[in-house]
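Following: one structure in structure tokens, then a few remarks.
The complex is shown incomplete by one protein chain, all other protein chains being positioned as in the whole.
When the chains are written out, they are named A, B and C in that same order, and each has its own residue count from 1.
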């Protein structure tokens, strides 16, 4: 079970504008990824682009891994042109995972944009998807904690209605997210952090029973920081940074923490929010 | 009719090991290529490989151009992976063409290896392919000289039997080539120039009635040079050299001639053999 | 919606005014003619022609070029028809164009440069570019471009004899490019252009021979862009004369990168080989960048990288 392997593209379809769902079939048995983990993908064999690109695991079953990606530059453009049957080189699963408490009472998930992918992966790991989804052939990832009975709350922010994804998948596990869009085309208008803020204020009495997990653009995570500090939340966030190796050797992907620079690809990508020193 | 155009890959199939026949459909009307001309092809959009690659026209009909190429390096490897429906950027037709005399009596064609592609293109331009070939949907290129009655002789050298290509196409235009292979697996064993040498000796009396056209690896062309000089042959050869622009501007592709350096992409690729100063 | 019509692409490089900041890099555009079938040459900011010497030069044996990762090596050896040949064969066509014509010149001695510059000035050429940095020819430019004293003397001497805008093209094969930029400025160069090619080499491991007959050659193309941008940025902070930036530009983003680093104009080189329409695509790309970012003049971008 080497973490360096080749995988065949099974499917690579647009979800919404510029967003694709990539399904890969590893050509060998791989290590089982956990929510929060990521993979480094070669988009092709050329020397330009040179480096592999990091993508969070969205979903994984025995023989497949799925990622959701957005076309933002050269590498993701080439990736979006890869067709079923093509072979890619992959390293992973890499990084740490979202730490779930043994006895998980109340889970609050916060996703911004594509951050929904790892967040959904986390949600599915704590709640079994509904039978309808299972029927569709999508296997539920292993349940981490059998004692878990609570439904996670999900706060999900997107730029606009059209960029809201994964709603069917959320439904399948019974999650009805609170949604906000920057332009108000769906759900509440504005920042999802403000929506969350109200929730926290309403529930401030028992907020220490909740565990928070967030993934999204840096400004969102940064905005969560004072909120978390104020209410002493138990919050973990998944970070991103330019990566060369994904293995902890280039020291390119660090984040400043209260304990010095840490490598997002190795000690992360998931960190307790109170450790992060935002720049 | 710009000489810079995009073309769709209609077909890209292996002919024999490492040799492919590429059929392109230009997305716009292009200038009609002549035998001897070549095209510069982008094998993909990446910056590596950076430059376009030159390939001789093998055959062209109204809506299509065909080239035969051998996989020798990075660019041709990528090209061999392009699939029907892919789009490539092309510049051409470029360069000069094989000069046919107005009243063409006796044509001797000499091809080495892949040199058969432009040589066949030249042959087809002087003889109409047989109806069987026409039936198969392959249009005969325009006949340059209606007075031509003679069948060209073809001397065709290859490394080994398996690398002999285009035999059906030659048959279709009624050419029965004299063949030699380096390893003797087909036809005469040894160098095609030696075979030609005997032919010339046998026909030395009326050799000035013949026009010779040769295309193949440099050692073959070089070997033709003293032969041509000795018998004062009327011989033209098509040359190759690393090319960056194909337009005559980089001065990268020159050949030393009795009249100084000439650009193979502009004044060539076809030159009277007596002009070339071999290095 | 930003209004496209407010945009003015004109740039002033000291005394040299260009209708837009995109020119061609010497040696990659021939003498212009070959590109006229693909683009309207009059739309270019300027055409910088292949380097001209007093006497014709044969150039190097082949192979003269080879490809490298995201780049290419060349050792053309400065093949050119000489000043007279240029005047006879190329100038008449160039004179018909409505864009600035800049001639890249090279010599084996200060005198040769002076003769070339004087003659070209008298012919109404818009500017000359001193090629002191071409790494291909052992004599010729190389000594001037990497040796501060010879470099200073050359520029001063030419400056004293001609009034036309004088561009000095810097070699990147030096420890401190700022030093040469400052010398060029002090010696009276109106403009500096950079970078010329980086000296490089490639070996065919099958044949165990250099891929170029000349053994070494000049590296150009996207591979060198980070080095070029860094040098433009360093020079911008070291001198006041305008800078023509080049080295690996293939897109309008690349061109803007150079402008933000400090270039008043840019030159497109190797990209012309890949796509003969590159220059025009880049001009259009700059225009739409300016339009969507509400930039009125390229000079509002020059050196504006926020560090």
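Keep in mind that, in the parts below, a contact is a pair of C-beta atoms (placed from the backbone, for glycine too) under 8 Å apart; a residue touches a chain by one contact, two chains touch by 3 or more.
Fair warning: this is a prediction, and the values are worked out from it, not measured in the lab.
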*Omitted chain: which shown chains does it touch?*
A, B, C
*Looking beyond the chains shown, say which of A:9, A:51 or A:178 touches the absent one.*
A:51
*Among the options C:60, C:173, C:189 or C:275, which residue touches the chain absent from this view?*
C:173
*Using the definition of touch stated at the top, determine which of C:27, C:107 or C:248 touches the missing chain.*
C:248
_Where the missing chain touches subunit B, by residue_ = 47-48
*When the complex is taken as a whole, what residues of subunit C touch the one chain not shown?*
68-71, 73, 146, 173-175, 198-203, 205, 207-210, 215-216, 219, 221-227, 229-230, 233, 248, 253, 256-257, 260-261, 289, 304-307
*Contact set of subunit A toward the excluded chain (per top definition)*: 2-4, 42, 47-52, 89, 91, 241-245, 247-256, 260-261, 279
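In this text, only the chains that are shown with their structure count from here on.
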*Give, as an integer number of Å, the spacing between the C-alpha centres of subunit C and subunit A.*
47
*Between subunit B and subunit C, what is the separation of their C-alpha centroids in Å?*
37
_Give the residues of subunit C touching no fewer than two other chains, as numbers and ranges._
69-70, 222
_Please output the residue numbers of subunit A that touch at least 2 other chains, ranges allowed._
47-48
